[in-house]
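Every protein chain except one is present and positioned as in the full complex.
Residue numbering begins at 1 within each chain, and the chains themselves are lettered A and B in the order written.
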Amino acid sequence: MAAPLQLYCWRGDHGLPSVDADCLTVLAYAKFAGAPLKVHKITNPWRSPTGILPALKTREEGSFSQPSKIIIQLRKQKYNADYDLSAKECADTLAFVSLLEEKLLPALIYTHWVDAKNYVDVTRRWYAENIPFPLNFLLPNRIHGRQLERLRLVRGDPTLEPGEQLEKELYHDALECMTLLSQRLGSQKFFFGDSPSSLDAYVFGHLAPLLKIKLPNGKLQQHLNSLDNLRQFCTNILVLYFPSESREAPAKKVSNHADGGDFDNEPHKRRNQILSVLFAVGAMLGYAFLSGIITIKHTPARLEEPHVDEEEEEED
Amino acid sequence: MSLAAEAFVSQMAAAEPWPENATLYQPLREDQILLSDCASSLAVQAYLRMCGLPVRVCCRANAEYMSPSGKVPFIHVGNQVVSELGPIVQFTKAKGHSLSDGLDDVQRAEMKAYMELVNNMLLTAELYIQWCDDTTSSEITRPRYSSPYSWPLNHILAYQKQWEVRRKMNAIGWAGKTLEQVYEDVSQCCQALSQRLGTQPYFFNKQPTELDALVFGHLFTILTTRLTSDELSEKIKSYSNLLSFCRRIEQTYFEEQDRDGQSGTSQLSKGPSLI
């Protein structure tokens, strides 16, 4: 108790305590285990002691960033949510966490960071709006690049192209994974009976963003919504363990719709149209001029040569 | 495979019975194949034997590049090419051969979860030891991996592969681990498997499933492959039920079948025996 643990994680939104799956996992686990953490909800990963979020700062052993390591640290401090589990249940926890990481996580990365519409409309927008100025121009792209790279390496395909084929494969795995989780959960309140464990934290961390963040391309969301027990499971955890966040949710939605108004504003629209046309024409002319310099110099020399000769021949 | 193509393939596959000339491709057994590939290949062979589907094993130096997913093993059945255990299981299922039909929903969920546990921890640990442990990679992995190629291609390809695996380890957060931590993970994984298996003959009671094939493939290969240190196989040897599980599958599906005079179709398979 004497050494307060400090947890740094992404700020929450959309009715979630944090927007990031790993942060959510750690936050949920800490709640389940009753660990008294000093939580810093920030939007600048550079302020984290490890440079990435989430990060747990302990007094004796430094800082940790991977959820599994953070959970081990919390366990060491005697905050253990898995205390009551049997050996077999511990084995199941390990297995289902692997299932999440292998099957669901790639699809989550894809849906948030790679799917063009979701990324541009929601993910990048959120990070760009929330990360403080000048970093907000830099970080979203960097995270995007890193996530794409990760997806490539995990799939073992260096030429991986985001596209329909990849999406289908990933979503196929992810949908199956969600169905399996739903089957495993059955009608129980938590995965191992009435009290939550680390597996519940992982599942909640991965599924809650899907449930709460509205995405334009929401195939995964639709499937999750059709699995009543999983949806209920996530909502329950939100209500029971994060009551303050779940109440905020409706207020945020209004602001999302506000930007639709811009398009109805007639004079602005006309002016913007003219400006954009002018810009496009200018750019095209500029390009034509620039590339023209190169071609104009070469082609006449080639084409006119035979011409000139003929004239000379006739003179004689 | 896209879903549409998959649907088409399963339709096609259902129409055709399993042909006699089905072939499994893997890297050269003596000189080239690595622990992780050998384990995956053995898992597929064990699975097909459990299903009673004959397959001829064919060793090719370029098996990795022939595979549509870049991973070995893959099977060539009729005019279909399918790689890795997961898709192969789906493929045989479409042809009416399945080992997991008798399971209920929860069991099937658990089976898939444990399969991912093996892929996530055992397979990754194998890759880590092969490519990220300097002694193993310089003494065993790189020479074996590059054995079919001539200078200077052998060095280029081996280092290229090593670089790629190390970047993957970086991306999934394994790069910071020490060898000891990886052994600890393997131990943890075996502990989980051993707990799940308990005293049953197979993971889901009397009948083997694809999970049994996968676990057998990895454990058996680790137990029978010599690396620079014995530590990896020692981790497994401390779980006696896993050892006897491996022995049981070897006897039932490899030794007995081979003895039954099918030597033609089962031109084998796995290298040394456990005993």
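By our rule, a contact is a pair of C-beta atoms (placed from the backbone, for glycine too) under 8 Å apart; a residue touches a chain by one contact, two chains touch by 3 or more.
Quick note on the criterion: contacts and distances are computed from a predicted model.
Student: UniProt name of the unshown chain, from "RNA polymerase B", "General transcription and DNA repair factor IIH subunit TFB4", "Mitotic checkpoint protein BUB3" or "POTRA domain-containing protein"?
Tutor: Its record in UniProt gives the absent chain the protein name "POTRA domain-containing protein".
Student: Given that one chain is not shown, which residue among B:Arg49, B:His76, B:Arg166 or B:Arg196 touches it?
Tutor: Spelled out, the listed residue whose C-beta touches the missing chain is B:His76.
Student: Would you mind spotting which of B:Asn21, B:Asn62, B:Gln181 or B:Asn205 touches the chain that isn't drawn?
Tutor: If we include the chain that is not displayed, B:Asn62 is the one touching it.
Student: Can you name the residues of chain B that touch the chain not displayed here?
Tutor: Looking at chain B, the ones touching the missing chain are residues 1, 60-62, 64-66, 68, 76, 79, 81, 149-151, 153, 156-157.
What we mean here is this: only the chains that are shown with their structure count from here on.
Student: Just give me the whole-number Å value for how far the CA centre of chain A lies from that of chain B.
Tutor: From the centre of chain A to the centre of chain B is 32 Å.
Student: Tell me, which parts of chain B touch chain A in their complex?
Tutor: Interface residues on the chain B side: 1-3, 69-71, 105-106, 108-110, 112-114, 116-117, 119-121, 164, 167-168, 170-173, 188-189, 191-193, 195-196, 198.
Student: Which residues, counting only chain A, touch chain B once they are in their complex?
Tutor: So the residues of chain A touching chain B come out as 66, 87-88, 90-92, 94-96, 98-99, 101-103, 149-150, 153-154, 156-158, 164-165, 168-169, 172, 176-177, 180-181, 183-184, 186.
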